[in-house]
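Left out: one protein chain. Kept in place: all the others.
All chains are identified by letter, namely A and B, in their written order; residue positions are counted from 1 within each chain.
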Amino acid sequence: MNTWLPVLLTAQALVAATPLVLAGLGELVAERTGVLNIGIEGLVLAGCLAGFATAAATGNPWLALLAAVAVGALLALGFGLLTIYARCDQIVAGLALNLVVFGATGTAWTLMQDHGLTTMAEGVGFTRGWCAGWGRDLPLIGPLVFNQYGLTVVVAGLAVMTAWILARTRLGLVLRALGDEPDACAAAGIPVRRWRLLAVVGAGAAAGAAGAFLATMRTNSFVPMMSGGLGFIVLALVMFGRWRVGWMVAGCLLFGLVDALQQHLQAQAGANRIPFQLWQVMPYATALVVLGLVRRGTAGPLMLTKPWG
Amino acid sequence: MPDPRQLLSAWPALAAALAAVALLLLGLWVAGGAPGEAAAAAWQGAFGSWRRLAITATEAVPLALCGLGAALAFRSGTLNIGLEGQCLAGMVAAIAVLVPLPPGPWACLAGLAAGALAGAAWCGVAVALERGRGVPLVLSTILLNTIAALLLGALVQGPLQAAGSAAPETAIVPEASRLAILATPLHLGALIAVLIAVASWLVQTRTVLGFELTVAGLNPETARFAGIPVAQRMLTAALGSGALAGLAGAIQVAGVTWFVSDGARSWGYAGIAVALLARLHPLGVLGAALFFAALEVGARTLERRMAVPHDVGVMVQGVAVAAVLLAGALSARRRR
Partner (left out) sequence: MLWLAGIHKRFGGAIALDGADLLVASGTVHGVLGENGAGKTTLMKVLYGLVRPDSGSMKLGGAELTPQSPRDATRLGIGMVHQHFTLVPTLSVRANCVLAAGTGLGRIDEAAWDQRIAALGERLHWHLNPEAIVGGLAVGQRQRVEIAKALLAAGIDADGSLAGRVLILDEPTAVLTPPEVEELLPALRRLAEAGTTILLVSHKLPEVLRVCDALTVFRRGRTVHAGPAADLDAERLALLMVGDEPRATITAGTARPDDDAPLRLDVAALSVPGSLHDLSFSVRAGEAVGIAGVDGNGQRELVRAILGLQPDASGRIDTPGLPAAQRLRGSGRIGVIPDDRQREALVLELPLSDNLALGDHRDPPLARHGWLFASAWRRHALALVERFGVRTPGVAVPAAALSGGNQQRAVAARALHRDPGLVVAVNPTRGLDIAASADVMARLAAARDRGGGVLLVHHDLDELLAVADRVLVLYGGRLIDSGWPACGRAAIGRLMLGLPPHA
C-alpha cells in the first residue's frame, strides 16, 4: 500500500508543497495587511543561497535555516522601508528587489566557487522521516505523515496556527483590517506602518526559510536561480486561495500534486521523446488555468498595494 | 506608478545610477579590491574604443526596445511584467520565419514583423485572461514568462531544432536575411530602436493618443468621465509593449545571434528596470539602456581581468532601480 502510486505521489506532493505553503503563509499575511511583494522570488532565492552557504560552512541545517530566515527578513525590511515608509510603488520595488538578489546571489555564488565552497557534506541537509522507527512503515500515514520532512509537519502546524490567528484573535482582526481599512486601525491607535512592516518582515523570514528548505532538501548544492519561479507561484496561489489560509494550502497541494505527477511521467520509459520542458511547464500552465477558473471578481484586500499615510 | 511628469528632471535617475556604481566600488574597496582600477577597467571595456562602444551599443538595443515597451505599458497603468516572455516569443517567431523563407531583406522584414506579432499575441493571452477571467496581469505575465522559457526550450529541441544537430539549437539565419551591420557588431536594429524611441516620445508629448494614455494610466476613472475609451487605450498599450518586446527578440535573432538556443536571457526583465530608471521617458530609456549595457559589458571585462563576477552588473542595476525609486518618492514627498 505504501508503494501504491497515488500514495507515492501524494507523499511527494507534500514535500513540494512545503516551501510553497511556508512562503505562502507569510505572503498571505503580508497581503492581508495591504502589501504585495513580488520580490518574494528574490527572497526565496536569497534564502536558498544563505541556507546552502551556512550548511556547507557549518554542517548544521538548523543554523542554515536561521541564516536564511535572517537574510530573508533583512531584505524584506529594506523592501518594507521603501514601500511602506517611502511610499514607493510595491510592484516596482519588488522588481528591484528581485534584480538585486539575482545579481547578488550570482556574484556570491561565483565567489563561493572560487573559494571551493560548492557542495555541502553528505547528510548535512534535512532528511525525511522525522519520526523514527515503525511509524514510517504504517500504511498511508507512514509515508504521508511520519516519513516526511520534520519541516513539513512544522509548516502544517504553522498553517493551522495562522488560520486560527486570523479568524479568532484580535491580532488577526488587526492584520485583516490593515489591508481593508487602515484608517480604522489608525483611529484605534494601531500604528499602521509599523504593523505592515512587521508583516512584511515576517513574510521575508518565511520566504527565506522556504529557500533554505529548497537548498538543503532535494539537492546538496546551490544552482543559480534555483528558486525557479517558486516565489511567483506563491503569489498566484495566494490569489487562487482568495487570501484564505485553507484555500491557499489546498492550492499548494494541488500544485505539488501536478508537480509530482509531471516528474513521475517524465521518468516513465518512453517519455524522453518529449522534451522535458513540456513536462516542466505543466505546473505553471495548471496554475494559470486554475487562476482563470477561480470565480472572477474576487477582490483581495481592499487596500492591496496602496500606501498609507 | 511613477509620475510621468517627474521625468522633466533627469537628476534623480543620474544620481541613482551614480550612487549604484559608487556603492559597488565601495563594496569592492571594502572587499580589498582596487576600485579605481576596476572602474577604469569597466570603463575601458564598455567605452574604451569604437569597437567596445559598438559592442555596448549592440548590447543596449534589446534593452532599449524592451524598455520602451515597459515604459509604454507602465505609463498607461498596464502592469506588463511579461516582457521577458514576449521577447522570447518574438525570438521563436522570428527564427521560425527567417530560416525557411527565401533569403533576402523581405525575409528579414517578415521575421521582424512575426516577432512583433508574436510578442503582442503572447501579451494578448495575459490581457484576455484579465479581461475575461479577472486574472491580474501581474500574475499572468509572470507565469507566462516561465511558460515561454520552457516552451522555447522544448521547441529548439523539437520542431525548430537544426537538422542533424544534437545540441538544442535552431538552424542559422541565412546571411541575406540578417540585419545589415553598421559597425561590427552594431546592426541596423540600433537605428530602429532610436527611431522608435523618438516616435514614442513624440506620441507621448504631442498627440491626443499619448495624452489619453497618460490620463488613463494615472486615473482611469477620470479618463472614463472625460470620454476616453480606457479599455481600448490600455489594450493598445499592452499589445504595443508586447510587440516592442517581441521586436527586441526578433532583432536580436536577425542582428546578433542568428540562431536561437536554449538558455537564460533577461532583456525583458532588464528592460523593465531600464524603463524605471529612465522614469518612463522614451528618450531617457535610450540613456538608461546604454547605462545598463555598459554595466553588462564592463562587468564582463571586469570578470576577465580582475576576477570580479559579472553578476555584479545585475546587482548594480537592481540597486539603481531601487535608488531611483527612492529618489522619486522623496521628491514627491517634498513637493507635498
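In this text, a contact is a pair of C-beta atoms (placed from the backbone, for glycine too) under 8 Å apart; a residue touches a chain by one contact, two chains touch by 3 or more.
Note that the structure is a prediction, hence the values are computed from the model and not measured.
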>> Among B:49, B:165, B:184 or B:207, which one touches the chain that has been omitted from the display?
In response: B:207
> So which of A:112, A:177 or A:304 would be touching the chain we can't see?
Replying inline: A:177
> At which residues does chain A meet the chain that is not included here?
Replying inline: 168-171, 173-174, 176-177, 180-181, 183-190, 302
>> Need a quick check: the contact residues on chain B for the chain that isn't drawn.
In response: 3, 5, 206-209, 211-212, 214-215, 218-219, 221-222, 224-227, 336
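The criterion applied here is as follows: only the chains that are shown with their structure count from here on.
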>> Looking at the complex, which residues from chain A come into contact with chain B?
In response: 38, 78, 82, 86-89, 91-93, 95-107, 109-111, 114, 225, 229, 232-233, 235-236, 239, 275, 277-278, 280-281, 284-285, 287-288, 291-294, 296-298
> Which of the residues in chain B come into contact with chain A in the complex?
Replying inline: 1-2, 79, 81, 129, 132-136, 138-140, 142-144, 146-147, 150-151, 153-154, 157-158, 264, 269-270, 272-273, 276, 307, 309, 311-319, 321-322, 325-326, 328-330, 332-333
